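Input: one structure, supplied below.
One protein chain omitted, others in place.
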Amino acid sequence: MPDLNTWLLISPELILTVFGLLIIVIDLVGREKSHAVLPWVAILGFILAIATIPYLAQDQTIFAGMYAIDKFAFFFKAIGAIGGILTVLISIDFLRTRTPAKGDFYLLLTFAVLATMMMASSTSLLMIYLSIEFLSYMSYLLAGFLREDKKSNEAAIKYFLYGAVTSALMLYGLSLLYGISGSLNLADLTKQFAASSDLSVKALGIVSFTLLLAGFGFKISAVPFHQWAPDVYEGAPTPVVAFLSVGSKAAGFALLLRVALTAFPTFHAEWIALLSVVAMMTMTLGNLVALQQTNVKRLLAYSSIAQAGYMLIGVIAANVSGASPFMGLNGVLIYLAAYLFTNLGAFVIVVAIENATGAVEIPEYAGLVKRAPLLAALFVVFFLSLAGIPPTVGFIGKFFVFGAALREGFLLLAAVGVINSVISVFYYFSIIRAAFFEEPKDATLIRVPGVMTASVAICAALVLLLAVFPQSLIDLAGMGMGMFGIARP
Amino acid sequence: MIPLQYFLLLGAAMFCLGLYGALARRNAIAILIGIELMLNAVNINLVAFWRYIKPANPAFELAGQVFALFVITLAAAEAGIGLALVIAIYRSRDTVNVEDVNLMKW
Partner (left out) sequence: MPIDFLPILVMIAVVAAFAAIALILSGLTGPRRPTRAKLEPYESGMPPFGSAMRRVSIKYFLTAVLFILFDIEIIFFYPWAVLFRQLGLFGLIEMGIFILILLVGYVYIWRKGGFDWD
């Protein structure tokens, strides 16, 4: 029976559960006027959840070893909650004109963040399955939230069908892994892999990892499980897309890292070969197709596919025993934190423009600099960061990831990554070109609500500040990877 | 006793049938049925492994059974969400054929 201490250790999750239920109760019993408070209730929940994190005793597992309380999980929990806060901030205005049902949205979003937190802590096959499915279900519903909107419907059903098939593949892999050790814990599995020299166990391990990759690849939108991304990014409500591109991707990477590094160290050579192919295809396909896009949301979808490819380089180059600052693992964490603020910032601008004018096509962004000078200027900052050009935090992320690849001798991967980063400049700057060097068709000023301006300004400030003073971020990421030194046998 | 392999072969065959159904059919409901078949194949695997493999860790003596229970409930939740989305599509377009759901293409 779990004691009080165990409950305290999962207080971020409990807080979000309570706040999610609170939101739905307020929505049900409160009057129409009281619904304006809902987004702020959600934000309060996220802030409380983050605030408890530093007080939790770390580096232990609870519930018979199925759930890890470690710094690595805390890093991803913080990323999920910050992503949640920013998503709520940009949702307030977006939803006002579009849908009457608001409580449901914040409930789903709170639970989606809760699911990313559970993914970050999962150390057993059952928890992996439950948390990944939890996040998936919330995401499907969020993607189809605008029921009257045909594109939103279509995005949701495509997302659902891809997701259900890939999760079934992953689940089959999980059932095979259960058969190897008879236990659900990744730690027991590791022992079994290390102890057994049986060829069938080895073959089963490789097959299961490939099947698991279907589920993780779907979450991080890696080729060949990326097909949902463009349609969902185009059709789903834009704040939801902002969350999916950051929260869902980060949680997917958390699971991939934990499973690959703690459960499959005996298959290091095999999964590196597999992931290298996936990483190269992901980067190249994402960037090449992005070049031809005219819809901004679709372009950002392919851009996010390509970004997943860069992050995979960090996973491949992960070396937990090294003393050098370039360990791949911290590269991924830094990259994800950088990507959080960069991509969310870019999406805030897309939402602001979509709200004011309905425009999502690149030609409609013509002359943006005259209509919304601040937004246009900050767009440049975010695109510089996405392309990895200094002085932005995106550069720091790429620097660590590619540095780790070079240090571990993955020269080809690093080269493909750098070439792809150069290609990406072209499509990011096609938007900048339209915004700065073309004449607007309609020169009226775009009005942006204060909450939006504040959130975009915070994102931009962090993108620039963390690039100039990266040490705190690097320290955080270094702390976050601390658990791997302990958990590895 | 029937050897473990027989159960695993049954599970694998069911899984492949379900995967084929999910990939080859164009009716959203038929795809859902294929996915259910895949999940039930996993349940066969889990319960068979539970019967034949004793874990070193006593905390996981019933793990396969419990895992199967969770798969059953999540399959129901998934079917619920899937059907709800199919109804939404049907209301807006009068079709459940996934090839006709094509407003967005690359």
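By letter and in written order, the chains are A and B; residue numbering begins at 1 in each of them.
By definition in this document, a residue touches a chain if its C-beta (ideal position, glycine included) is under 8 Å from a C-beta of that chain, and two chains touch if they have at least 3 such contacts.
Only a predicted model underlies this, so the values are computations on that prediction, with no experimental measurement involved.
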Displayed partners of the chain not shown (whole complex): A, B
Option from B:12, B:33, B:53 or B:79 whose C-beta touches the chain left out: B:79
Residues in chain B touching the chain absent from view: 1, 66, 69, 72-73, 76-77, 79-80, 83-84, 87, 90-91
Chain A residues that touch the omitted chain in the full complex: 1, 21, 24-25, 28, 101
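Throughout what follows, only the chains that are shown with their structure count from here on.
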Centre-to-centre distance between chain B and chain A (centres being mean Cα positions), rounded to whole Å: 26
Residue ranges of chain B in contact with chain A within the complex: 8, 11, 15, 18-19, 22-23, 28, 31-32, 35, 38-39, 41-42, 45-46, 49-50, 53-57, 59-60, 63-64, 66-67, 70-71, 74, 77-78, 81-82, 85-86, 88-89, 92-93, 98, 101-104, 106
Chain B contact footprint on chain A (complex, rising order): 64-65, 125-126, 129-130, 133, 137, 140-141, 144, 147-148, 150-151, 153-158, 160-161, 164-165, 168-169, 171-172, 174-176, 178-179, 181-185, 188, 191, 230-231, 234-235, 289, 298
